[in-house]
Structures are given as structure tokens and as C-alpha cells.
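The structure is given below, and queries will be raised subsequently.
Missing here is one protein chain; the remaining ones are kept as they sit in the complex.
We just call them A, B and C in the order they show up, numbering each chain from 1.
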Amino acid sequence: MCRANVIYNRRLNDRDFHMALRLPKEFVDPRPGQFVMLRPAAPEGPLLSRPLSVHRFTRLHDHVVLGLLYRVVGRGTAMFSRWSSGTEALVLGPLGNGFRIDGKKQEHILIAGGMGVAPMGYLADCLRGRNLGGQRMIFCLGAKSQGELIGLERLETMGGRLHISTDDGTMGTCGTVAELLPGILGGREPEAVELYACGPPGMLKSLASSLPGDFSCQASLEARMACGVGACLGCAMTMRTDGKGVVRKSVCRDGPVFDLREICWDEIVIT
Amino acid sequence: MCRANVIYNRRLNDRDFHMALRLPKEFVDPRPGQFVMLRPAAPEGPLLSRPLSVHRFTRLHDHVVLGLLYRVVGRGTAMFSRWSSGTEALVLGPLGNGFRIDGKKQEHILIAGGMGVAPMGYLADCLRGRNLGGQRMIFCLGAKSQGELIGLERLETMGGRLHISTDDGTMGTCGTVAELLPGILGGREPEAVELYACGPPGMLKSLASSLPGDFSCQASLEARMACGVGACLGCAMTMRTDGKGVVRKSVCRDGPVFDLREICWDEIVIT
Amino acid sequence: MGVEIGSLRLKNPVMTASGTFGYGEEYAPYVDLNRLGAIVVKGLSWKPRLGNPPPRIMETPAGMLNAIGLQNIGVKAFISGKLPFLRNFDVAVVANVYGETVEEYLRVCELLTATSGIHALEINVSCPNVKKGGVAFGTDPEMIAEVTGRARGVTDLPLLVKLSPNVTDITAMAAAAESGGADGICLINTLTGMSVDVERRVPHLKNITGGLSGPAIKPVAVRMVWEAARTVKIPVIGIGGIMTAADALEFIIAGATAVQVGTANFVNPKATLEILSGLGAYMNRHGVGSIKELVGSLTT
Partner (left out) sequence: MGVEIGSLRLKNPVMTASGTFGYGEEYAPYVDLNRLGAIVVKGLSWKPRLGNPPPRIMETPAGMLNAIGLQNIGVKAFISGKLPFLRNFDVAVVANVYGETVEEYLRVCELLTATSGIHALEINVSCPNVKKGGVAFGTDPEMIAEVTGRARGVTDLPLLVKLSPNVTDITAMAAAAESGGADGICLINTLTGMSVDVERRVPHLKNITGGLSGPAIKPVAVRMVWEAARTVKIPVIGIGGIMTAADALEFIIAGATAVQVGTANFVNPKATLEILSGLGAYMNRHGVGSIKELVGSLTT
């Protein structure tokens, strides 16, 4: 648990914010796909910390800067949105197993629905930072409407190709991001591409069903969390095992990134 | 319940603060000795509002300004101390029966121990405002030490005589404010003077026992409160009745100002 | 928004909870009493009661403890001094009834039944802060059935029985009240709790223990309402930590026909009215024509 200070907390649209936190240099470098548990330092607000993905990360001389992208959906995120420069926070992390990066792949397809763009920003940074520039990044971004397509400017500067879909057709293809996939994958070899996805469960589920059988996809899942470290077993997700059985894994410790094909959708609440 | 905005929230010393709130003009003029119930507008912080006395009050063209003086003693007041200019709050009030002002009295003796100075500031303003200038005000102020003697500058400009005591003798007489009383009352007629007191229960109790039998004193009491309006019966204090029996009165609705001689000290926790 | 509990017709399901709204007059400056579903007044006993010595309340995390000890002016003074004010309003008045003995309960019920302006009785067999009656009755199904049955015998007013959550099996208590002839069950009263001043090593309440109310207890209350509503056929009235319309809806969807708002009044005197308008907004948003469609609509 380390103390952090809000550097800025900018509103991006009706309900999305970008927050930068200053953390002590002891905070270790996150891997892409990892997350933190965030709460206020003041003894107010909800009991439990809230999980947020690492969206950006910069190591400076005597401190580090953690960038978070979040959407106001309830009490905790509404409280975050009231923070201002200087507000003290507590951060536990980085937590979880992030995305696996396979240097041998030629193309990296990053698929984000809605707030799913949060971990993808940092994944893109890492892919670029690891000199995988020669290899191509392809971004598939989906949102309800144009106003909610966040992080666009940054991804545009990354040099990858950008596919966009909106539910209402206000930008890009009209439809969900999962519908973009077949078009993109057409003609590509499973061995040559790596897929990464993050987004609401409904999107991941349709992604799973539209994914050709020989492609795999690393998907970052969300679950309500209490501890974030594997101690409470509250964030369990049901996964298929090879032997056709099921097993319960902790999203915080065994994930949040799982093989999309492992997920047992019967027990996931699609909202 | 009305919405208020913090105008400023100044630290006076280690644990005391002066806060000014901007309130809509519908807020009615308080009587001296009345109080408000205060809580944050954001759904954070302790469940219950906290009672604070009206310390200052100014009616302006399109709004009013409420001044509060408070000491950080626990969770609620610690939260108040973190508020800054612009913070939204909710205020219920003015509540309770304040001090009775008898225009026929020639001298008004205002006795405050510690934070007891909060209501006394507004009482002094009102006494002056009611053109009781011809009559004299006498202030008896007690505190732990000089650093905690707050509101001094303002009272000095009021034109009344000022008696000061500190527990550690760092300013004025060494001792408690109750010990000042016999000296001040000596030679004065009960009919000519009115006494008003506010302070910790221990101080009020010793005041009660050092008060000559023919003097009465209006004392403002404190009790833990939930509603502030007489509905919960949580703030009950045991009072003596004429017929030697006891009755339970609500500090919020029947008080907070009571005749010092009515109070049944057996049931009051002296901390 | 109208709901029925036996022959009691409420214009909406939002009532105030006993002991948290005084005799109505305390909140009249803040709330148009005509708009409430019902006002449940502070517990009434035959004789006036001084209540417990102070301190009587203490805040706890998301809750509060109280040990008022049923301080009240007595049923006669209520009828002569407080009821006339309430008669000015077009609102159902429910009298919360308490006795140290079954006989005292019955006397209070009889007198209130003979009085105009009382729309229902709520038998309080669940106060944790009194030595006799109260929760001592409310943890024993036979006593609940007896008090309810005998009250039923002396009144033709709608009869509600308010239950205590401090029991192993709330369904047994609910069934006992139903068998005794209750028209509705109110739950929950407060959970018994305690809080210690560690600096002075004394309890925060003079009474040592007190009743826990507020948001902290809501999950327990919702669970008990859900269990009770599946057990009895008479309406259940949900109480416990309701601060917002969403809280009220949790109870209604779990099976409550109406709700009572307690501690929330202290925090926000207009809580009842804001809950009411929030219920209306929810019904519009979800295309729900009658609140009754929501009662027990939980899909499990």
C-alpha cells in the first residue's frame, strides 16, 4: 500500500476521467494488463478499494507517475471524480498477471470496448517500448458513441492501424467491436498474430463466439474484488479445464488476463 | 436542510478552525445560542450530522454567511478540517432555543470555557446589535493554555471587560474560568446581571457549585445528537423539576440553553 | 403508488419508522405530512416513561446505537396533546404500542381503538432497550402469537406486529404473528449492539447495550424481509437502513409491500419525500404501472 497524490484529474466526457497519481519510486514497474487497488487516504468513502488498470506509467528521477482512465459508474468512481490536485490516495499494486507478450508475433491486435481501452493504452506503450515497432499494432476500438471513444488521439500517434465501431454509428462502423474482428482476421495466420481484448463481459462473450477456432485471445476480465491479492476468493470466475471439468480461478491473482477460450460463460453475469 | 458552500476554513491553532459558509438567503436569522447540524453534501463521511453553534452571522444582499468555530475532536470534525473553499455542505437549522436576552439587565456576563466561546461570539454580537451598548458586557474566558484562547481579538473590540484564566497559567489567572466567578460577582446584585455560560460539562458543573444561590445562569449544554429537532430523544438530559422529581429534556429542542440550576449532574458524564 | 395492508389503505408505500419521526410535529416544518404513506409515532405505553438515563446514542460505522428506553408521554397525553395536530393531515397514523405486560399492551390497544384518528396499531415486541416486554416477548414465537392474538381480540384496527432481528429464525416469528391474526409484519427493529469508549473503558451508552440502526443493518434487514415474505401470506413492511429510493426498492423487490424510513430522517429530514419521488422515477424508467408489480419481483 503506498501513498499517492493526485497530480491532475481531468474530465474527458460526461462520465470518463483521466487521473495521474504521483507515487514514491519504490512502486515497481507494472506489466501491461496489471491493475491497482485504489482508495482515499482519508478515512471516508466506501469500505473497499476499487480495481483500476494501469493506463500509463512513467518513471521519473525520484517518483513515478501512474495514469488511470476511469468511468464513473457508482459510489467509488464518483468519489474519485471529486478528487483534485493534491488529494491523497492509497494504492496497492501493481497486481495480477498482465498480458503475456510474445516477441515472435508479427501483429498485435488490441481490442477494446468502452473502458477496456484503459489497459490497452499501457499495453500499446509497452509493445512500442519493447522495440516491437517493426511488428504491427492494430487497434479495434468500440464505444457507445463518438463522445465515449476515449484515448483516440494517443492511439493515433502510436502508428498502428485503427478500426473503430460505435453502437450508434456516430463514428466508424455501426455495431460492436466484436463484429469488426472477422474482417480483420480474414487472411491472417493464427501463429503470426496475438490478440488482446478488454471490455464489458457482453463484448468479450461475443468476441469469444466470433473468434475463429484456431485463434486465441488474451482477455482481461473484471470481477468485484475485495482484496486484490488472492486472499478472499471473492473475485472467482469459473474456467473450463482440459478435462471438461470446471475450476474457479481468482481474477485478481490468476488473472485478470485469461485465455478467452477458458472462460465458462454460463456463470458470468452479462449486464 | 440547505446547501452551503465553504467560503473559507481557517486553522486557528493545533486543533481549532474557523469556517465561513455561504447559505441561501432563505436561511432564517439565528437567535444567539442556536446551533446548526452540519454534514457534507457528498455521500461520504460519518452517518450523522454534527451540531455546531452559530458563532457569527451576516445577512448580505442575496445570501447569508454563517461563521462556525470548531475543534477537531473526532471523525466528523476531522473531516470538516479537510474542507476547503468551495466544498459543498448541508446545513439544518438554526435549531434549538437560544439564550433569552433580558433588556432590563445592566450587565451581561459571558462565561466561556474552551470551545464554549463559539456561541458566545454570536451572543456578544447580538447584545451589541440590540443597542444594549449602554449596558456592560463582561467576558470570562478560560482555556487550557494561551494558544487555545480563541476569539480573543474579536472580544477585545467589543468593548466589554475581559477576564482570562488558563489551566497552565500561560495567560491570565492560573485556574479554571469557574474560579474567576466569585471575584466578578462580588458586590453585584442578582437582579442587575445576567449570566451566560458555555463550556465542557466539568466546567459547567463547577460553575453551578460556585454560583451564589441567588444568581441564575443560562448554560448551553452539549449532548450527542442524531436529529437535532426533538424527534429521536437521543440527546436527553435529566433535569430537576420543582417537585423534586426529575424529567428528561431534549438538549436540541428544549435547549441547548438551560437554567444551570435545573441540571441534574448525577447523570452527566464528566470527561 | 397505493398499497393495502389488511384494511389499511396507504396512498404510497413510504412510512416513517417509530421513534424516528417523533409525533410528526417535529418534522412538519420540513415535510408535508400529507404526502407520506403513513406516520408511525413513537412507541406508546400506558403510563408515561422517563426512558433510560443518558448517554443514549452513539454513532457507529454507517449506523447508530440507541437506548432511548421508550421514553414517551403515555398514551393518554398522546391522545390529548399530540393526536389533534396529526388529525389536521390527510395521512394514516399508526400507533406503535408497547407494554411491560400483555395486559398493558391490551389497555393501550383498547384506548387507541376507541380513539378517532388512529388508522392502525403496530405492536412493538422488539424493543431491545427495556427490561420487560419488548424483545423479551419478540424472541419467543408463543409470546408473539399470544400478544398478537389477544390484541386482535380487543381491536378491529389493522394490526401490525413489529419483529426483532435478534433471533435465529425470523420465519418462525413471522409465522407466529400471522397465526395470531396480524394484518402485517414489520421488520426489522434494531439489532442489539454495544460500543466501548476505550479511553475511559466504559460503554458509550449508559444502558451498556443499544439498538443498532442505519445503513449498516440494511443487508440483514433485506435478508429477513425476503425470508419472511416467502413464509407468510400477509404483507411484510420492510425497515432497516433505508436512505434512498434504491434502498426502498431492495426491500420491495425482496418482498416488502411497504417500507418504513427511520434513521434516514435524522440525516435528511426530507428523506421520505426524496425516496417517494425516487420510487416514482424508477417506475417511470422501468415502465412499472403499479408499485404492487414490484413487490417480491426478485428473480433468483
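In this section, a contact is a pair of C-beta atoms (placed from the backbone, for glycine too) under 8 Å apart; a residue touches a chain by one contact, two chains touch by 3 or more.
Bear in mind that the values here come from a model prediction, so they are computed numbers and not experimental data.
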item	value
Chains on display which the left-out chain touches in the complete complex	A, C
Chain not shown: contacting residue from C:Gly37, C:Gly63, C:Pro158 or C:Pro235	C:Gly63
Of C:Ala175, C:Leu191 or C:Ile291, the one touching the omitted chain in the full complex	C:Leu191
Omitted-chain contact residue, chosen from C:Ala254, C:Leu276 or C:Ile291	C:Ala254
Positions on chain C where the hidden chain makes contact	60-63, 65, 139, 166-169, 191-196, 198, 201-203, 208-210, 212, 214-220, 222-223, 226, 241, 246, 249-250, 253-254, 282, 294, 297-300
Positions on chain A where the hidden chain makes contact	1, 39, 46-49, 90, 92, 223-238, 246-248, 253, 267-269, 271
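Keep this in mind: only the chains that are shown with their structure count from here on.
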item	value
Category of the chain touch graph - line, ring, star, complete, other	line
Most widely separated chain from chain C, with each centre as the mean of CA atoms	A
Euclidean distance of C-alpha centroids - chain B vs chain C, Å	36
Distance from the mean Cα position of chain B to that of chain A, given in whole angstrom	54
Centre-to-centre distance between chain C and chain A (centres being mean Cα positions), rounded to whole Å	47
